[in-house]
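One protein chain omitted, others in place.
Moving on to chain A:
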C-alpha cells in the first residue's frame, strides 16, 4: 500500500511561487487501483513525478508499506525505487533494445543474474500478452503494445506499487482498453497497488476502485468510486454518471420528481419496480440512463412519481440502498 502525506511542492513561476501541490493526502490500500484525476494544471503531473521519486517535494512523505521514501538518497534511494514501478508519461522505451531487453532493464539494475532474468521477462511478457513480440524493437510495435511493454518493465522488479502517469493519453480508444486490461491484471494477478494519474475519466470508469480529484494542488474529493457516484453533488458523479436532461414540461405532470442513483445488479434491476408495487405509486423514468463502472452496473434516473404514497416510496428506495435526491416537491414547483 502507499500513502501520500501532506505533500507540498512549489515551483518558481513568472509571477512568484507557484504552489503545484498544496498539502496532498492520498491513501491507496494494497491491491486496489486509485485514479488521480483533475483538470490541466491541477498538479497531477507534479504528484506523479513526486511519487515516482523524480521530483523531491518541499515537504511531506510518501510511504510505501510504512517507509518514507522522500528523504532517501544514494543507494538507499535506488533500492527504494524498485518498490515503485513507474510507467512514465510518453514514449519511454529504449529504441535500441528489443521488447524483452526493455523489460529486463530493471532486473539488470537490481543485479538479477541472466537465467532468472530471462524467466522473469518471459513471465511479464506473458502477463501483458506480448510473448510473440519479445524480439521486436519498439519501432516495430504499435503505441498500445509499446505502452504494455512499459507496464511489463515497470513490474519487472516486483514492485509493490505501480504508478502509471497518463498511460493512455497518446492512445486511441481501442488500444486504451488493452493497456487498462493489463493494469487491471497486474492488480489482480500480482496484487500490486496501482496509482493511475489521468485526465481521462474513462480510465476511472474502467479500472479504478478509488478516485482522487485534484484541483489547484489540493485533493478536493477522495474515496471509493461507487460511494462517490451516489453523492449527487460530487464531481465524480457528475463526470461518470449518465447526464439527466432537463425536461420541465414532462416533470410538471408528477407529484414528486427525484434523481435516483442505483448501484449494482440487484438495485438497478429490482428497486424501482418493487417500490412501485409496494406503495402503489405510478413511477416513470424521465431521463438519465445506465452505465457500468468496472464490473458494476450503475444507473442514474430521473423519476417522476404520482400517488399518495410517493414520499414513502422515495424514502423506501433510499433505505434499500438507492441514493435519492429530490429535485421538485410537486407541480407547484414548476409553476413558481
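Of note:
Just so we're on the same page, a residue touches a chain if its C-beta (ideal position, glycine included) is under 8 Å from a C-beta of that chain, and two chains touch if they have at least 3 such contacts; residues count from 1.
Please note the rule applied: contacts and distances are computed from a predicted model.
Per the UniProt record, the absent chain's protein name among "Cyclase family protein", "D-methionine transport system permease protein", "Zn-ribbon domain-containing OB-fold protein" or "Cytochrome c oxidase subunit III" is "D-methionine transport system permease protein". Of the candidate positions A:139, A:189 or A:295, contact with the unshown chain belongs to A:139. Screening A:50, A:86, A:240 or A:317 for touch with the missing chain picks out A:86. Considering A:8, A:25 or A:109, the position touching the chain not shown turns out to be A:109 (whole complex).
Mapped onto chain A, contacts with the missing chain fall at residues 52-54, 78-82, 84-86, 88-98, 105-106, 108-110, 137, 139-140, 150, 153-154, 156-157.
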